[in-house]
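The complex appears here without one of its protein chains, the remainder shown in place.
The letters A, B, C, D, E, F and G name the chains in turn, as written, and every chain counts its residues from 1.
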Amino acid sequence: MTAHDLQTLLEEVRAGRTGTDEAARRVREAMSAAPFDDLGFARVDTQRHLRQGFPEVVLGLGKTASQIAAIAASIAGRGHSLLVTRATPEAYAAVRAIVPGAVYHEAARAIVASRGETAVGTGTVLVVCAGTSDLPVAEEAAVTAAVMGNTVERLYDVGVAGLHRLLSEHERLRAARVLIVVAGMEGALPSVVAGLVSAPVIAVPTSIGYGASFGGIAALLGMLNSCASGVSVVNIDNGFGAASIASLINHL
Amino acid sequence: MTAHDLQTLLEEVRAGRTGTDEAARRVREAMSAAPFDDLGFARVDTQRHLRQGFPEVVLGLGKTASQIAAIAASIAGRGHSLLVTRATPEAYAAVRAIVPGAVYHEAARAIVASRGETAVGTGTVLVVCAGTSDLPVAEEAAVTAAVMGNTVERLYDVGVAGLHRLLSEHERLRAARVLIVVAGMEGALPSVVAGLVSAPVIAVPTSIGYGASFGGIAALLGMLNSCASGVSVVNIDNGFGAASIASLINHL
Amino acid sequence: MTAHDLQTLLEEVRAGRTGTDEAARRVREAMSAAPFDDLGFARVDTQRHLRQGFPEVVLGLGKTASQIAAIAASIAGRGHSLLVTRATPEAYAAVRAIVPGAVYHEAARAIVASRGETAVGTGTVLVVCAGTSDLPVAEEAAVTAAVMGNTVERLYDVGVAGLHRLLSEHERLRAARVLIVVAGMEGALPSVVAGLVSAPVIAVPTSIGYGASFGGIAALLGMLNSCASGVSVVNIDNGFGAASIASLINHL
Amino acid sequence: MTAHDLQTLLEEVRAGRTGTDEAARRVREAMSAAPFDDLGFARVDTQRHLRQGFPEVVLGLGKTASQIAAIAASIAGRGHSLLVTRATPEAYAAVRAIVPGAVYHEAARAIVASRGETAVGTGTVLVVCAGTSDLPVAEEAAVTAAVMGNTVERLYDVGVAGLHRLLSEHERLRAARVLIVVAGMEGALPSVVAGLVSAPVIAVPTSIGYGASFGGIAALLGMLNSCASGVSVVNIDNGFGAASIASLINHL
Amino acid sequence: MTAHDLQTLLEEVRAGRTGTDEAARRVREAMSAAPFDDLGFARVDTQRHLRQGFPEVVLGLGKTASQIAAIAASIAGRGHSLLVTRATPEAYAAVRAIVPGAVYHEAARAIVASRGETAVGTGTVLVVCAGTSDLPVAEEAAVTAAVMGNTVERLYDVGVAGLHRLLSEHERLRAARVLIVVAGMEGALPSVVAGLVSAPVIAVPTSIGYGASFGGIAALLGMLNSCASGVSVVNIDNGFGAASIASLINHL
Amino acid sequence: MTAHDLQTLLEEVRAGRTGTDEAARRVREAMSAAPFDDLGFARVDTQRHLRQGFPEVVLGLGKTASQIAAIAASIAGRGHSLLVTRATPEAYAAVRAIVPGAVYHEAARAIVASRGETAVGTGTVLVVCAGTSDLPVAEEAAVTAAVMGNTVERLYDVGVAGLHRLLSEHERLRAARVLIVVAGMEGALPSVVAGLVSAPVIAVPTSIGYGASFGGIAALLGMLNSCASGVSVVNIDNGFGAASIASLINHL
Amino acid sequence: MTAHDLQTLLEEVRAGRTGTDEAARRVREAMSAAPFDDLGFARVDTQRHLRQGFPEVVLGLGKTASQIAAIAASIAGRGHSLLVTRATPEAYAAVRAIVPGAVYHEAARAIVASRGETAVGTGTVLVVCAGTSDLPVAEEAAVTAAVMGNTVERLYDVGVAGLHRLLSEHERLRAARVLIVVAGMEGALPSVVAGLVSAPVIAVPTSIGYGASFGGIAALLGMLNSCASGVSVVNIDNGFGAASIASLINHL
Partner (left out) sequence: MTAHDLQTLLEEVRAGRTGTDEAARRVREAMSAAPFDDLGFARVDTQRHLRQGFPEVVLGLGKTASQIAAIAASIAGRGHSLLVTRATPEAYAAVRAIVPGAVYHEAARAIVASRGETAVGTGTVLVVCAGTSDLPVAEEAAVTAAVMGNTVERLYDVGVAGLHRLLSEHERLRAARVLIVVAGMEGALPSVVAGLVSAPVIAVPTSIGYGASFGGIAALLGMLNSCASGVSVVNIDNGFGAASIASLINHL
């Protein structure tokens, strides 16, 4: 029973099309289903969508292709949308064999098989990135936000070294309901963007850079110390996490 | 001209009570006021409330009492709400002499003189903290959220070492529209809370701990690496920042 | 002379089947054997089992396959149980040629040739892990604990983002005599588990994660700063070390 | 109802001195008591002794003297043993006013009011420290272990620079059931001790040292990387934590 | 013989007012003076002005007031300009007793006794700072640049959170020959400034901030990883160093 | 319109060869051209040369060969000089297909197609390096400085362990207008050089070294803490950045 | 029995002035004395001078004045030379009351009561330091080396920013048998010195500096990565340690 199914059922009850006894029976049945699917090496959370609005998402990193495929089968087999992040082409091959409709977003390194069960959020989620090299992380965020039911726009390569590129898009910045701002190197972009808008900014440091960027630490620290208010931060390269939060906010 | 004044003016226009010429004149006048007040050592942003919904907030850290008082006079003198964070009692004495109605929240180390010009946000901002020692940071968040126009609730000392304390408040957790979760030491509380709710969680690491807590680094890293989705993070001890974001979200 | 041989001998003495002179002679002989086997590049400790209850264990990391095989021959050649951790398939091939009965546990990356000379410990060692990706470390712990003479149970993929998966196994958690809790990312699981049980918890951070996980530092710090009492910590990815301690405790 | 009370009750039941109905009633009553005492700034866990064998212990660090006194009153008022660690003389003055029998261990910086409700553990807990400067941490461990119901012995200033001081106490080392080994600077003592005994070693790094000791990091890393098996580690200066684990093990 | 004296002498030679023999004699005499003044605890470089255009500057940090005074006497006694940075009021009292004309710049924590022997540089050195708290470092830079013979301008509190404050001063930014940009927290200001001008930018991170600012590391890393070209960096809080370089450049 | 074109046009105006109306028209036209070329994944800054004296430079790191080629086409297609740093041979192959005259400097890992539109700077830029292993970074600096219009000299393998190698080149050191000093390991060379000259020194730490060099951190810290004045620092291995600054200075 | 007593005794034996039986008896007696003096909080090593040529030295850091005095009494009471490093004036007052002849070296923060039992080493130990602020560490080294029986010379404030100060002392540098080179900030001096001499250089980083000196880490790393051979390093500010090694070498 997806969150959408539950909503439908409750509306049927209010409309008198379904009796309360019948509705209660169906909810109990869904609930009494095991709250997770025990695969031995993994316990797939089968009620995540009820608790948090979207089914469990699979982090591909550190899992074998066959482990990923088995988990994907468990999720898709219940009729839920499937999202696998940090997925290699090998993992995709394994998943596609079991979940035929799954699509691979190469730039985002993500496998998606959307069932569209999530209602679309109120406004626009704008994904901004500082440089071309930040693209994989920005795309992970954009693809995640889209599959979670959000209108997504992109604004790429507008780093602070050439402010006019950013300022010329002032309208689009202010039109967004939530912004995901992705940057490596010194990670200054979220601070500048947050000073221009009144919407929440989710900052994503990337591991792009070299030397004293220390794999994204410089950008991470820059974002945590932002002198602009309205900026919160997720892990280095965590486009998925930023999109999850943006989606929660956009669905409020 | 506060954001509220502007809203009122525009509604008067729509209602035909004010002509468009007159309205345009008033907006231009407000805009033509210098966009900042140059005190030499500080440039107070006089239009922050128009851009971001709340006047400039003063970070007391690293400023002398007389600098703080001068900035406070500039802000309060324009009829805006005043919030000074990380304020010492000395700074409060200096401010109170110039802004008579200012109040000092000792636990939160904050000076507040609220004009109530901000509309109240939709839902409840719930401030959760792991231990008694995290209280100053939690109170900074709670006081900030309140002055920014939010209904605030507190849930303190519910760290993960005694889960039943947290689980017994499941209802209050799920009722909140946004959660600010404050924790030091291992910083595990936001991960656990985010697994129980479907609202966004703003995590605030605190510098509470000793030894390998490294002044809050352990908690910060724990939160950045949260295995739960829906968690974004602000700087160590940054209760103010968390509340700013929570308020932005709650006013969407 | 294994610890078991010594025990047997002493029991024979107590039973009068062996004279004290003869027994003393045999012990002296065993003792007068060189306390280590000098291979030039290695000095294999031949009396470790007498001092610490289990023969020397070989850490495969940083040794060549032929070095490992030579050390393995020295240990197994004395009739002791053999355990090689962090072993590559190449190392296994070299060992198997010399120690025919040796088995390779792929998930655990361990070579085992057990002689069963160790008495079985009192209770159950429960190996808990947070996510599927932590499996190699958890398996290293489980295989080590088993070869050291312990009843081992496994409870995998019960991370704190979905607490119900953990709480539903409350009985098994409380039934264990010692717990090994393996987690990467934020490393919060040991804190939560230790709050639910009254047995000692050995926490093992793993290098699983990315970005600000810093190869396991985040998890390590989280565990060292655990707000729950009863948690001690071993090195990142050190499943072997955790199992050694758990076994010592379980044999008390 | 202390763990001891419960044990007594159950033995009365087995002996037929108390009926099962009456016993069940009493247990339910104890259980239905609020599982924590909500002081606003703190939620004192009132059933910790049932779950983990000893009442909640108060970490004095970061709490005001009056907060500590209020929590102490809540614990002692239920008839439980009281232990406050990292307590200043001021905190002690505040506690003593409310809990008259409380004693202050100056070297250990601990406040203790023992009710002796905990059974005494099986063997000896030996607290070993490397240098005179490590004494406060060693004493925190020794006092904690004692109040938790353990026979405690001390072996101080036996650092590895003068091995003969340690080797001359070989008998006492091997006689202990659990060892707590406290060391600052290079933190080598636990590795050497663990090579001499077959009991579990809980290593406690201290912040003693200067320069590249980095407040205990050098000792912490040394202990985590111990080449000896049987060593697990707690946070820097965490004598209390080491003693908690040692006590759990000694009560198995 | 100051650099200015030398220049004057050479011009006299060219003008025929002084013979080459006489000139050579005077230069040799100046050169044969001891190249340093050995005070035992210090060797004052007496020819620094000849090699690098300005006499040796005294870093007050870590020296006693009497050591500073003795060094100051050695420098001023040769008729050179005196600059002591990181000077306490106590050091100033000791210096003033020996070098009567010395002035104390409190905000800059600097003692100055200028002889004006340095020619004035070509253009303007503009000192920009992000926030009011960065003032001591900015003032150290401004005072140093002035005493080294530069026209100095100041532009304070123009951090990136309110870009309009910076953009409104675009003219002054572009008019400078060298810019010193001082910022704490995320340290983004130099990147933004460097994108707006074509002059070299010397970036100075400050230790202003808290939590994950780590005493200026966040700002330092931000500046080292600047995505804008034309930015070089000096040590945290090193206003003096930035001004020295700016002065070298401005005197080219 | 390159900076050179603009200069030419203005001189024509002064000479009366072009009317002011015509000149104004041409400048407006150039300005009204889009200030960046939006390739979707990149926004190429088309007026960088006007603002900062040299066209946008492409950092090859983290970009695909086809992305680099497209950006190169956009830059070269406008008649600007092309510089791609951190370029692989693959990237060069892709670029050469589109920009036929492009040259690959293997030691410097740089692609260059110079149009010579930049005026030559006043003096010499001297590139000094400490060891043979620092050559790639030194060459990146030398090639960059050359293409930006500077007379470049090289002085390689003059590390401080054999001072006579450096001192024997004293003349060349003092003759330079700006110095770029490249060093790995302990990074002491810039301090020693800066003590010998009165020109600005741009220090470039390299990642050369092992063990406690930590990928260049040791050299970076050494340079930031230089006891010599006149040293500013760029990111580890950032030869390009050092040359950009040196060129700005040399063109003053 | 000091090392010197033993030497004397053996020479008497060789000279026939003492019989072998008598000599053996005396050595046995000295040896059978307890190898350490157990003060409870400290075990004073009473045979350190026999094993390592100098009695145990007391590190004052982290010990109370009365603990230091008691240990001093134990050492001096056996007729050994006393050296206490990192001693406060309070500690000195306590020691002087018990060891009347003890002297306090203020700059070195050391208490000394020398018995002159150590033979004087072969050559000169030269203590070199980079700046005036490094003096306390340099003096700790110089005082330690002197009391351990070495001819000590000092060469202070010869940092690399003014090489001529160092080069002018080339003779004294080359005349030393061992060199102790003390430096803070970038720590380059040992590398330069080691390139000029053929004697071993013991490098001592100091915590002098600010910002990115990180309490001596920059200097420490610089010295560990020295491109000159012949440099070994001790802990930050460890003047005592450097002198101990220098003395061992000088007595070979």
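By our rule, a contact is a pair of C-beta atoms (placed from the backbone, for glycine too) under 8 Å apart; a residue touches a chain by one contact, two chains touch by 3 or more.
This one's a predicted model, so the numbers in the text were calculated from it and none came from an experiment.
Note on the chain not shown: across the whole complex it touches C, D, F, G. Looking at D:Thr118, D:Ser191, D:Asn235 or D:Asn250, the residue that reaches the missing chain in the full complex is D:Ser191.
In the complete complex, the hidden chain is touched by one of C:Arg48, C:His80 or C:Arg154, namely C:Arg48.
The residue from G:Thr46, G:Ser74, G:Ser213 or G:Ser244 that touches the chain not shown here is G:Ser244. Summary of contacts with the chain left out: across G:Ala70, G:Ala161 or G:Val233, the touching residue is G:Val233. Checked against the hidden chain, the listed residues G:Gln52, G:Thr88, G:Ser114 or G:Ser168 yield one contact partner: G:Gln52. Against the chain not shown here, chain G presents residues 51-53, 57, 122, 177, 195-200, 202, 220, 224-225, 229-236, 240-242, 244-245, 248-249, 252.
Residues of chain F that touch the chain left out of the display are 131-133, 135, 156-158, 162, 164-165, 168, 208, 210-213. The missing chain lies against chain C, touching residues 35-36, 40-43, 45, 48, 59, 61-63, 67, 71, 86, 205, 207, 215-217, 220, 235-238.
In the analysis below, only the chains that are shown with their structure count from here on.
For the pair chain D and chain G, the fraction of shared interface numbers is less than half, so the two copies use mostly different residues to meet.
In this assembly, the C-alpha centroid of chain D lies 61 Å from the C-alpha centroid of chain F.
Chain centres here are Cα means. That of chain A falls 50 Å from that of chain E.
Residue positions 131, 162, 195-196, 211-213, 224-225, 229 of chain C are each in touch with at least two other chains.
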